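Remarks on the structure that follows.
For this depiction, one protein chain was excluded, whereas all remaining protein chains were kept in their positions.
To keep things simple, chains are lettered A and B as they appear, and every chain counts its residues starting from 1.
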Amino acid sequence: MLRLERRPTPSRFWQYGTPVVAVVLTMIAGGLLFALLGKDPFAVIRTIFWDPLFGEFAWYLRGQLLVKAGPLILIAIGLALGFRAGIWNIGAEGQYVMGAVIGASVGLAAYPTESRLIYPAMVLAGAFGGWIWAMIPAILKTRFNTNEILVSLMLVYVAETILAKAATGFLRNPEGAGFPGSRSFSSYKAASNPELIAGSGLHWGGVAALVTAGLVYVLLQRHILGFQIKLAGQAPRAARFHGVNPTRLVVFCMGISGALAGLAGLFEVSGPAGQISIDFNSGYGFTAIIVAFLGRLNPLGIVLAGLLMALTYVGGEMAATNIGLPSAAIQVFQGMLLFFLLGVDVLSNYRIRFLLFVKEAR
Amino acid sequence: MKRRTLLATAAIGLGLGLAGAAQAQDKTKACFVYVGPIGDGGWTYQHDQGRLAVIEAFGDKVETAYQESVPEGADAERVLTQMALSGCDIIFTTSFGYMDPTNNVAAKFPNVKFEHATGYKREHPNVATYNARFYEGRAVMGTIAGRMTKSNKIGYIGSFPIPEVVQGINSSFIHARKVNPDVTISVVWAYTWFDPAKEADAAKALIEQGVDVILAHTDSTAPLAEAAKSGGKVIGFGQASDMAEYKPSPRVSSIIDNWAPYYVKRVQAVIDGTWESQDAWEGIGGGEVGIGEITDAVPAEVKAEAEAMRDAIGSGAYHPFTGPLNKQDGSAWLAAGEVADDGTLAGMNFFVEGITGDIPQ
Partner (left out) sequence: MDFYGINPAVLIASLMVAAVPIMLAALGELVVEKAGVLNLGVEGMMIVGAIAGFIAAVTSGSPVVGFLGGALAGAALSLVFALLTQFLLTNQVATGLALTLFGLGLSSLAGQGYNGIKPPATHAVPFGPLAEIPFFGRILFSHDWMVYFSVAMIALVWWVLRSTRLGLIIRAVGENHEAAHSLGYKVNRIRLGCILFGGAMAGMGGAYVSLIRVPQWTDGITAGAGWIALAIVVFASWKPWRVLIGAYLFGGITVLQLNLQAAGARIPVEYLSMSPYLITILVLVIMSSGRGRAGLSAPAALGQNFHASR
């Protein structure tokens, strides 16, 4: 029979090898699915994984990967900090929305003033919006011991209602003839977040994501706070003996993840999305949770995981338009990819032993 | 296929107008961007029916492609760019939220035609907009509702407080009251386009308030399913698609979004090289708003009256917003015989006199 045996230290080889194994397994299983649906599996898989990177239109799509991955990475890094400390912020989607709404409010309040101070003010307001929204579950947790998973999740729905109200009410474009949606940021220079290099897909959000990844990496490796976070997650008791203040840790981790999610929302609304609309949010906050785990809660891993996730989105869209694959099939395919990535991870922490004749000793 | 140059040098691309002519020799490619899944049974489903009609009409001469469930914003912009790059000649973007992405992408691809549904921005000569005058259909439904209600209470499930929905509420109410001065309308805002369970609950709440005719401006058939449980006491209407499975009652008629004639017409224009930017806002007359069969659950004279209303609107003899009409606060809006202009209608954000309750602002 098969048995798992814990490795004393995670296998270096498999840490790098498992993602490859997972992608290959997904291609096989996904190929079967696509064949079942009557599509050419090789064509579909090439469209998803190859074409966005090296295909005919790769010069455009490579930039789009950054656009898609930017918010995912930014949010996931913040979440990963909390997850490491055992603090479960599941409501990043709501913090993302609130960052966008509050940041956009500041920008639109200044309309039509052109000043170089406006965008920095919006960035601060966006981070503040996400931060304050994350503070609600944080404070309820520290004061009343209320479960942060559920409070943050419930607040997503509240934020969505506020978003709808913003789009149809207080942020509605006064020149939009009563239609829902705010003014467009792309036509308001001081408040817009354009591509920094034309065609690269890189805007301030992408820059922020990469910088944050670096900073958090250093924080976790070198700073006492990083050590405390890791300790609190792995051995809460020991952490307390070490003088880690759990209240401060919760407030810090929730605050950082909320602020980063708020930033992601602000960069998105002033850049790629371009305006506040009823359906502004498209699930980045939830997908980022998966990205955080795919990246093994490691900032650099998260950057790669975010790009991989973006690849399946962008490639999946191409497969849908060019090959006529239903978008549901892409969702199933993404689900499978996640299952395999998570599943094969066992190889880096455990050894698989085939036991044929060894009797289980008890 | 050197489309790369087209994007890289969009300005010079204008000079390469020959590209359009070159494509006319091979298949014309019509592409569609959907906001929901085709399986929603309502809005997106009807747009896809329009796509199928295009295939039906042109056969081998066209090729179509589509993308379901595209979020609005950056994702839409990317999907549109991909479509334009991959050789689409005309792209239909079928949700209000695609307005800015459509115009942004259109700026980069002057040789590709863009058709945006339900919006108002046409910033480039290769962007057209189209919408349907659903409120014309609502006038017919309102007439039936006013005649059919026994409790004199009709209910309306609204999605979001946007002009298109407000038009529908006003139009339904005006025409219900025209045939039944005692009628009142209860409006429930669901704050969602699509949540069958919530829509069912909203219908149930209205029914419990004594409402016996339900109109819905959300996308699923759940309100009809709820009405069906009343054992014939409550009626409703199909919305977006015919919803024929609830015939003959509770579904006594329906408003059908019929995009097929428009899509066929516009693809034909691309093939002929006669496509021009325009703002199409057709209704019953143009065939975009269909009135589904009025079933036998409706008495013959009411059916005749509703059909007369339909035909009058269809022929242009009657406009559903004809004065004298006052706004909710009693202030005058339209004088006797005056007809609402399209600008006011397109941005309608007030109820007419007689409706209680506020539009959330």
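As a working rule, a residue touches a chain if its C-beta (ideal position, glycine included) is under 8 Å from a C-beta of that chain, and two chains touch if they have at least 3 such contacts.
Source: prediction; values computed, not measured.
Participant: Taking the full complex into account, find the residue in A:Ala43, A:Ile149 or A:Leu300 that is in contact with the omitted chain.
Facilitator: That would be A:Ile149, which touches the missing chain.
Participant: From the listed residues B:Pro71, B:Gly155 or B:Pro250, report the one that touches the chain absent from this view.
Facilitator: Looking across B:Pro71, B:Gly155 or B:Pro250, the contact with the absent chain belongs to B:Gly155.
Participant: If I consider the whole complex, including the chain that's not displayed, which of B:Val188, B:Ala216, B:Leu325 or B:Ala346 touches that chain?
Facilitator: B:Val188
Participant: Kindly state which of the options A:Met27, A:Ile45 or A:Leu338 is in contact with the chain not pictured.
Facilitator: With A:Met27, A:Ile45 or A:Leu338 as choices, the missing chain is touched by A:Leu338.
Participant: Can you name the residues of chain A that touch the chain not displayed here?
Facilitator: 4-6, 37, 83, 88, 90, 140, 143-147, 149-151, 153-155, 157-158, 161-162, 164-165, 286, 289-290, 292-294, 326, 328-336, 338-339, 342-346, 349-350, 361
Participant: What chain B residues would touch the chain not displayed?
Facilitator: Residues in contact with the chain left out: 36-37, 39-41, 45, 155, 186-189, 191-192, 194-198, 200-202, 204-206, 208-209, 211, 220-222, 225, 243-246, 356-358, 360.
As a convention for this text, only the chains that are shown with their structure count from here on.
Participant: List the residues on chain B that touch chain A in their complex, please.
Facilitator: 1, 4, 7, 31, 37, 65-75, 77-79, 81-83, 85-86, 96-97, 99-101, 104, 119-120, 160-163, 191, 343, 346-349, 360-361
Participant: Would you pull the chain A residues touching chain B in the complex into a rising list?
Facilitator: Going through chain A, the ones touching chain B are 56-57, 59-61, 64, 67-68, 161, 164-165, 168-169, 176-181, 184, 186, 268, 271-275, 277-280, 282-283, 313-314, 317-318, 320-322, 324, 326-328.
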